[in-house]
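As you look at this complex, bear in mind that one protein chain is not there, while each of the others sits in place.
The block that comes next holds chain A.
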Amino acid sequence: MIPMDWIYGLLGGLMIGIAAAIYLLGDGRIMGASGVIAGLWQSVGSTVWQGRALFVVGLVGAPAIAAWAMGGAETNATTNPVLLVLAGLLVGYGTRLGNGCTSGHGVCGMSRLSPRGIAATVTFVAVGVVVMAVGRHVLGVI
């Protein structure tokens, strides 16, 4: 019996991939979450800005409505403020330096067999595994 979590994962994944396909074939754009957010304050006033802003409206609004309809959702995130701030800074700075995150490099890049997307994805997953191993099993802070 396949765990339900994996089936929901596949189903949700298909939705994410179709969203990226609509963004690409519809408007000629790569659906990368970090790029869309960082692009918000770099493109103010342009028609591109309007597209990015509406994308974010959908990205925040649709899960908000769905979570409300199903009686709430949980991120189960840590409440350690030091971890939250450090992780946020690393994710923000790193995704701009490396030009992408899980959606841009992972979904859009790997599906195109882009060497950059594959190299970036392998790197962030590998570093994530090491940081998790050390942070959780050696230092016990995660």
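Convention: a residue touches a chain if its C-beta (ideal position, glycine included) is under 8 Å from a C-beta of that chain, and two chains touch if they have at least 3 such contacts; residues count from 1.
Just so it is clear, contacts and distances are computed from a predicted model.
Asks: One chain is missing here; what is its name in UniProt, given the choices "Solute-binding protein family 5 domain-containing protein", "Cytochrome bc1 complex cytochrome c subunit", "Sulphur transport domain-containing protein" or "Indolepyruvate ferredoxin oxidoreductase subunit alpha"?
Replies: "Sulphur transport domain-containing protein"
Asks: Going by the touch rule given at the top, which residues of chain A touch the chain that is not shown?
Replies: Where chain A meets the chain not shown: residues 5-31, 33-34, 37-38, 41-42, 47, 50-64, 66-67, 72-79, 81, 83-99, 101-103, 105-108, 110-112, 114-116, 119-121, 123-129, 131-133, 135-137, 142.
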